[in-house]
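There's a structure below that I have some questions on.
A single protein chain has been omitted from the complex, and every remaining protein chain is retained in its original position.
Chain naming follows the written order as A, B and C, and within any one chain the residues start at number 1.
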Amino acid sequence: MTGPRESKLLTLREAIARFVPDGSSVCMGTALEAAIPYAAGHEMIRQRRRELTLVGPISDILFDLLVGAGCVSRVVAAWVGNVSAGLGHNYRRACEQGIPGPLAVEDHTNLSLATALLAGAIGAPYIPTRALLGTGLLESNPRFRAGTDPWSGAPVVLVPALTPDVAVLHVQRADAAGHAHAWGTLGVTREAALAARRVIVIADEIRSTDEILSDPNLVLAPPGKIAAVVHEPFGAFPSPLQGFYARDHDFFHRYHDESRTVEGNRAWLERWVLEPSDWKGFLARLGPERLDAIRARTPRPSLPVDLGG
Amino acid sequence: MTGPRESKLLTLREAIARFVPDGSSVCMGTALEAAIPYAAGHEMIRQRRRELTLVGPISDILFDLLVGAGCVSRVVAAWVGNVSAGLGHNYRRACEQGIPGPLAVEDHTNLSLATALLAGAIGAPYIPTRALLGTGLLESNPRFRAGTDPWSGAPVVLVPALTPDVAVLHVQRADAAGHAHAWGTLGVTREAALAARRVIVIADEIRSTDEILSDPNLVLAPPGKIAAVVHEPFGAFPSPLQGFYARDHDFFHRYHDESRTVEGNRAWLERWVLEPSDWKGFLARLGPERLDAIRARTPRPSLPVDLGG
Amino acid sequence: MSPAARPIPTRFTERELMVIAAGREIRDGEMVFVGMRLPLLAFAFAKRTHAPSAIGLFENGIVRDSPAPETLMTMSDTPNIPGAVWSTGTREIMGLLQQGLVDLGFIGGAEIDRHGNLNTNYVGDWRRPRVRLPGSGGGSDIASLSRRFVVIMPQEKHRFRERVDFITSPGFGDGAGWRQRVGLPGGGPSAVITTLAVFRFDPLTAEMVLASYHPGQSVERVRDATGWDLRIAPDVRETPTPSAEEIAIVRACDPLGYWTR
Partner (left out) sequence: MSPAARPIPTRFTERELMVIAAGREIRDGEMVFVGMRLPLLAFAFAKRTHAPSAIGLFENGIVRDSPAPETLMTMSDTPNIPGAVWSTGTREIMGLLQQGLVDLGFIGGAEIDRHGNLNTNYVGDWRRPRVRLPGSGGGSDIASLSRRFVVIMPQEKHRFRERVDFITSPGFGDGAGWRQRVGLPGGGPSAVITTLAVFRFDPLTAEMVLASYHPGQSVERVRDATGWDLRIAPDVRETPTPSAEEIAIVRACDPLGYWTR
């Protein structure tokens, strides 16, 4: 029996190997453009994960990258591309030409994806919405169903619950047992942490349990949901992490330019994902100046809460 | 046009007079046994408010007190009584004998009430649940409806949204514009703040906007929801407020004993509610020793979050 | 064994015995919907004995892996928050429950019937109740959705009824198969612990059966305090007398004896 405060610290390699097998549904990119678990995505590519279902609202380049690396057979998302540059070349190639393989897409909106994860989090089979009515998404995503509000007789769309096998969540800090603190942009992070069967927490900083539990209201999920904790500084690069580092816009633009062709994409994967043996290797390749340029410099600490009695 | 940062500070008397007219549906007691807005309840009684609908999960003695004072025509709740002593005498008299007047009750469970407020918060007409099936509540509360999960064919109960006219929320601190910080026990506070058409924030402490916005993740609701801010130290007495004061258990027991008869209840109302002209008068009647005895002594500040860049 | 060799029994109260019996229902590592009063002490007892990894959930939004260091009068008392592993809202806790992640819940009740249904809403016809009870709180939800639940209540004949007037917290309804028929996902009641005895349920008939009577009680006395023709388990026995050590642990959990004396 694992005690609720026993360490769940693993290396990223171990965590992905144990908790993201082939065929998993994986929720990532829950904070929209921030705190995207790129380190975890790179590790999935290095481990040649296959047949993943990716779940997330908008994923910036992470989903595009995993699609281009052949890890993905299905995407459940509201938007897939490159926020800085627009279209994602790999996503387009997969959808339009089946390169590197066929890709099924369940179209969502940000509201419907948040609603589906909320339904998963509260254990409801579905939640009705008045969005989506009249749209093509009702056809292109057959998981939505038409319904009626029995009180008013008005049409609604029933959004079925999403309960991903695993949510990979990058957070600012956590203890070794997986009590995690995330702040700033949250997106659907809180819903995903509860809707997923299990959670891999990736933290820029590991703190003591006492420090984390000094603010239990900020904790993301209860111990039973946490499968693993990974300490990976700059693990959300090139996306931003509030209080830790800013977004590296240039990296997104360069990815866009270089992934335009299959060959360019292969070269990008080699250089940035496959050749480095782990995330530290990737960061070394970026160079310390690049990380220094985005590192947070001016602390803005919050007014603490007081749990005293 | 009221600017989003303009002061909404009012006295409790003004706030209740303006935003809780006769016939309102009022959500209170959202943090279960903690942070119950007793000061606001007393003010409603002093202003002889009538025909209120009270909405809340469990209300400890607040709902019982308002029912006994004749302010209430309907209760929407999972539990009404006295947590320390069990039954609420006024609630029983109203339900069983129509004293001081008839009382309609919409029976909920804590899950269904939280679900109804969540539906209100997300603007959904209803949310299905697998609780309530087979219970008498489906008969005694005709607002629930039987439904079917169209994916599995399994029966569900549809819980219609609750959107109270006003939520009266006692919090630890707020700024004058109504950006509010609540922590510790939350119950359905976050859902109520969003489901209600407007919110009266009652704060033990008023802080500067900069201090409150140093932690925008902890803010309860956006400016558009806030109708008024009231500064009322010890305004949740005799319920506890994390970081500020403990529960005064004895007060609950004495209320239970004295409200046993109609006469005793009248005497209690006179002594504790009607004779003091405001909450400060009530606190003066309690005496400073009593407040000192429950005042928090040992600070337990949280590890701050850092919004810096 | 000669009478002289018997260990001298430590005196204990009815409620201490109930706490220990309830604590034995908790298995290590379980997620337990704790509630207040005796179940809270049962959780503390189990944590200190056979279930050190159990986790306790409270419907106000608190999750703890250790009991609060002070006696609580309500789950929202200030000492229940520091040391919590999560402090969230009712909706999140109820979400875990509705996901089927809560192994065990404890509930009380004003009335129970032979199929383990509880009433905490109305005595008499709900349209014109003789007694208006406080209501469900979270009890109905725990009964509906936890993988199993345990009832703790005082036993009096008028509270142990053939059929309750109103089902607040569903047990097995009118018998075996009822929960499946109405669509309830949770497993239903696994035990009823009273001031007199421990009951379990016959899996075939979903009927409450006397499993053990407390020390000082008897099958007859329990029968007399039950409002229907009570079935007795073939292996009925006396509830194990708590050891001196067990009683010492319960007392350490409730040093003022507030809930157990």
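Criterion: contacts are C-beta pairs under 8 Å (C-beta built on N, C-alpha and C of every residue); 3 or more make two chains touch, one makes a residue touch a chain.
Computed from a predicted structure; not experimentally measured.
The chain not shown here is in contact, across the full complex, with A, B.
For the chain left out of this panel, the touching residue among B:23, B:86, B:102 or B:222 is B:222.
When the full complex is taken into account, the listed residue touching the unshown chain is B:124, out of B:124, B:186 or B:241.
The residue touching the chain not shown here, chosen from A:43, A:191, A:232 or A:258, is A:191. Considering the whole complex, the residue from A:40, A:54, A:80 or A:161 that touches the absent chain is A:80. Chain A residues in contact with the hidden partner, per the touch definition given at the top, are 31-34, 57-58, 60, 77-81, 83-84, 86-88, 91-92, 95-96, 105, 107-112, 114-115, 118, 129-137, 139-140, 154-156, 183-191, 239-240, 242, 245-247, 249, 296, 300.
Against the chain not displayed here, chain B makes contact via residues 1-5, 121-124, 179, 194, 213, 216-217, 219, 221-224, 307-309.
Methods note: only the chains that are shown with their structure count from here on.
If each chain is drawn as a node and touching chains are joined, the picture has every node linked to every other. Chain B has the Cα centre that lies closest to the mean of all protein Cα atoms in view.
Computed centre separation for the pair chain A/chain B is 36 angstrom, with centres defined by C-alpha atoms. Each of residues 122-124, 217, 307-309 in chain A touches at least two other chains.
In chain C, the residues that touch at least two other chains are 78, 81-82, 87-88, 91, 94, 97-98, 145.
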